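Left out: one protein chain. Kept in place: all the others.
When the chains are written out, they are named A and B in that same order, and each has its own residue count from 1.
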Amino acid sequence: MGSHNEKSHLPPPLDLSRWSRLPAVLMIAGGVAALVGAGVSPKEFGLSWLLSFLFYLSLALGALFLVMVHHLTDAGWSVGIRRFCEHLASLLFPWLALLFVPVLLLAPQIYHWLTLPPTDELIRARWPVFTRAGFAVVSGLFFAVWWLLSSRLRYWSLRQDVTGDALCTHRMRFHSGWGIVAYAATLTGASVLWMQSVQYQFFSAIYGVYFFSGCAWIALATVYVIAVLLQRQRILAGLLKENYFYFIGVLFFAFTIFSAYNEFAQYFVVWNANMPEETFWYLIRENRSWWCLSLILIFGKFFLPFFVMLPVKVKTSLKVMVPVCLWAWLMQFADLAYNVLPAMPQYHFPLASLWIPFACLAFMGGFLSWVFLRQFRSHPPYPQKDPRLLEAMGISLPEEENPPATAPIHGGRS
Amino acid sequence: MSKKPYGILAEFETPAALLSAAEKVRDAGYSRWDVFTPFPIHGMDRVMGLKNSLVGWVSLMMGAGAFVSVVGLIWFANAFDYPLLVGGKPMFSVPMTFVPAYIMMIMGAAVGALIGMFAFNELPRFHHPLFAGRRFELVSRDRFVLLIGSTDPKFSPTATRQLLESLGGAHIETIED
Partner (left out) sequence: MAESTVIPEDLKPLAPPAELRRAPVVENNRRLGALTDQLSQFAEGKIPRWWWILFIPAAFCATVLLPVALVYQVSAGVGVWGNNHPVMWGLDIVSFIWWVGVAHAGTLISALLFLTRQHWRTTIGRAAEAMTVFSVMMAGLYPAIHVGRAWFDWFMFPIPNSNGLWPQFRSPLMWDVFAVNTYLVVSMLFWFMGMIPDLAVLRDRATTRPRKFILSLAAMGWTGSARHWHHYEKAYVVLCGLCTLLVFTVSSIVGLDFCTSQLAGWHATIFPLYFVIGAVFCGFGMILVILIPLRKWLRLENVITLSHMDKVAKLALVSGLIIAYIYSMEFFIAWYSNDPYERWVFGHRLFGHTYWFLGWILIGVNVGVTQLLWFKKIRANMKALFVIGLLINLGMFTERFVIVVGSLYQDFLPANWGVYLPTRWDVALYAGSLGAFFMLYLLFIKFLPFIAISEVKGATPQGNPHHPLGGAKGGRS
């Protein structure tokens, strides 16, 4: 790896002060446009708001996953990217919960089933979750779990910055242990209750996994871009070596395949069995302008990134990877739109009112990046005293300091 | 049997010693030299200036070829040569062909990778002049061996041997072709 002459390869430090007002601009412009949208069409606004919310939710949940997996696998290399992943995950509460309030208020506009009489067979079968109170309580439960998880993980991580204690690592592992189970349950529940139920008749067992793969995918794309920025700003330059980008890139590539696998599995099983209670979902999406979106997703979300990232060396080439990551944001948004927007009454892709979701996206993006930047600045940029920090820097311990062997010696000539 | 030399071997104790010797051989201007090790040495590719292996491309081509052939085969068999309506499914459709074509693509790509590896390495070959080396059998055990070939323009039976000696190589041996 090119660590020998890496220093000389680095271009001059990046100056991002010109962009410091961007979050505020996005927030104001997006907020105004979103308000106009809310006035024009509350239903479309509701779905658009939900869509943008889900987009950032997937990002934060993906980051939470990366943090937990770091602890569970006792990873060494990912120490450098962990701190900002913790900040991303901490957006879940209270900030994303705050952004969820409009969804809760507009729920009858967004979720058709809330307006159905309780005698409807499907609604009765899904009692008590499919009631207004059930919806609010379960949603609250999800946020409670995420709050507990993200705040505990960050608390012990920040504490380790001060004490350097191994106990903190053990606590973080403990929280990741129960956390990953709770995470799987809540993420699946959220994907079903918030996203799948916009077309409440549809059901699919892989839906939670499918949403999860999108979460991890978009989080890895974001992590890649943030890591590049931090390296170029010289904030993590000593820590982020080439292998970082290789690992994030490989994971990103793997999740490109995995999310395509999930989408294909869902489509293919539904297509092949051809049962009316499921196929209606894809029939909508195979007709009119939704067909184009389907094809954009097939080629844009899978084939393009797949073939671009196929050669091994590309994963460390920032010039290729950063555009792919930015493209991934668009594709993740399109993918969520593919799931959410067909719930609108007009059965075609809402090109004319597309500005509403983008306004919501800009507003939330501005707001959340403002929060994120504030948190990032008020804490050390990477875990200062993590026991794996040296390993992440590429310094391995001399063998003599390793613990004594526990296995007996057999055979051979020493 | 001709007594033409094939090259001169020198043996090193550790991978680091071999790596630094290889760097010096390269800096001395030799071009036709090789190292023989019990496992791949990290960083040796760079010292030897080996380009990215083309095995990946062979594999990709074979995989793509297999994919396209199977799609063609399915179209020919089920939609052209003997169309038979089963389960109300179309005679030919993309989702249907994808799975078998994909799995055969993996088969093609895997066979391609192996064939590519053998072809580029000129294997299998059951005789090699180096197998005559007295201590060459130790390469697969724990020795790290450097060979300077006699076809190298800078090769000279005495100067090359002296160079290898100065690099700390042990058991220097001239191998005959």
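The criterion applied here is as follows: a residue touches a chain if its C-beta (ideal position, glycine included) is under 8 Å from a C-beta of that chain, and two chains touch if they have at least 3 such contacts.
A quick note: this is a predicted structure, and the numbers were derived from the prediction, not measured.
Within the full complex, the residue among A:P13, A:P108 or A:G177 touching the omitted chain is A:G177.
Remark: the residues of chain A touching the chain excluded from display are 1, 3-4, 76, 121-122, 125-126, 164, 166, 169, 177, 180-181, 184-185, 188, 192, 203-209, 243, 250, 257, 261-262, 265-266, 268-270, 272-273, 275, 277, 312, 385, 387-391, 393-399, 401-403, 405-414. Residues touching the missing chain, restricted to chain B, are 13-19, 34-45, 48, 50, 52-53, 55-56, 59, 73-74, 77-78, 81-82, 84, 86-87, 89, 96-97, 99-100, 102-104, 106-107, 109-111, 113-114, 116-118, 120-121, 123-128, 130-131, 137-142 (touch as defined at the top).
Please note the rule applied: only the chains that are shown with their structure count from here on.
Residues 264, 267-268, 271-272, 274, 310-313 of chain A touch chain B in their complex.
The residues of chain B lying in touch with chain A in their complex are 52, 56, 60, 88, 95, 98-99.
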